[in-house]
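Every protein chain but one is kept in place in this view of the complex.
And now, subunit A:
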Amino acid sequence: MASVTYDKASRIYPGSEKPAVDSLDLQIADGEFLVLVGPSGCGKSTSLRMLAGLEDVDRGSIRIGDRDVTNLKSKDRDIAMVFQSYALYPHMTVGDNMGFALKIAGVGKDEIAQRVREAAKILDLGDFLDRKPKALSGGQRQRVAMGRAIVRSPQVFCMDEPLSNLDAKLRVQTRTQIAALQRRLGTTTVYVTHDQVEAMTMGDRVAVLRAGILEQCDTPLRLYQEPANVFVAGFIGSPGMNIAEFRIEDGHAVLGRARLPLTTTALSALSAEGADHVVVGFRPEALDVVTAQDAGAFPVDVGVVEELGSDAFLHGTLPELREPSGPLGDNIVARVDPAHPPAKGEQVHLRIQPGKEHLFSPSTGLRLPT
């Protein structure tokens, strides 16, 4: 067991000026489950591979516990990794796959057999120990890859999108199993995924990366409730947050007929920047269907209604706006009562629940105080 520290760690691929990972500063506590999430090419896998010793650290350092592992080889770092492709040894049986690291470490045959059996029992692989990976299903291969990691009882687990090769249903199932297994073993885990739902459901904390830069690292709930900038706000949450640029008019943020009162702290922060616009974000569930007479209500043409049973999401456009006014264009998503969803083509009026809006600076994209 150990903590993991990235200390201004950078990775610059040869032949490229721009770092793939740019001065990553991250402290991962002992026993914590940290998820690295971000769009593809954001450097999340590179960060993990730096920890695993599969990529060089060009600047800064990485520590496991108090040990500086920056220049250590993978084999001396005492970590285990689960690959996206599982990377099982194709010519070895499941049992040999799981016991390989112990065999290399010179552990006795009886102890290897015993530890492999224990791990196989945890993962429900007992009947497959003599099979070759070829003869296993995707889910079983994934479990063998997990087994290969836990047999070693390493200081840190590195997991690189271990679920992305599974079908949707199995992915949800395995997601909870991995999280539960990690809690039970209490091993520090760094988990990479591009799927923000996976990130939110599994991690103790989630680190959001974009273009090699750490945007925010916090608990899933705080990421959702207090995104530090526009990128995190748009990335976390499904369906995504509605983000649009509003004009500032006498203490209100205005877009078409939508009017939001702004607090004095927000206003003073904006005037310090000299901005006459503000970026406003509001989640689909922060919208209420109201009548046209309600204050702050704005009309929306219903395009599509996604009915999921427990929820229904309305995808609509603002008829008053001809030009796109933000990252989402003039599209708007709202959660509506699944029992009474509006019909396609209908016009409804929506209102942003007071206090549920997120304000961001139009120049820096950072969150504004409210």
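One rule holds in what follows: contacts are C-beta pairs under 8 Å (C-beta built on N, C-alpha and C of every residue); 3 or more make two chains touch, one makes a residue touch a chain; residues count from 1.
FYI, contacts and distances are computed from a predicted model.
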| item | value |
| --- | --- |
| Which of "Aspartyl/glutamyl-tRNA(Asn/Gln) amidotransferase subunit B", "Glycosyltransferase family 4 protein", "Carbohydrate ABC transporter membrane protein 1, CUT1 family" or "Na(+)-translocating NADH-quinone reductase subunit B" matches, in UniProt, the chain that is not displayed | "Carbohydrate ABC transporter membrane protein 1, CUT1 family" |
| Among A:Ala2, A:Met50, A:Ile64 or A:Ala80, the residue in touch with the chain that has been omitted | A:Ala80 |
| Options A:Tyr6, A:Phe33 or A:Phe100, residue touching the unrepresented chain | A:Phe100 |
| Candidates A:Leu54, A:Leu185, A:Val254 or A:Val290 - the one touching the absent chain | A:Leu54 |
| Contact footprint on subunit A, counting only the chain that is left out | 52-54, 73-75, 77, 79-81, 83, 85, 87-91, 100-101, 104-105, 134, 148, 152, 158 |
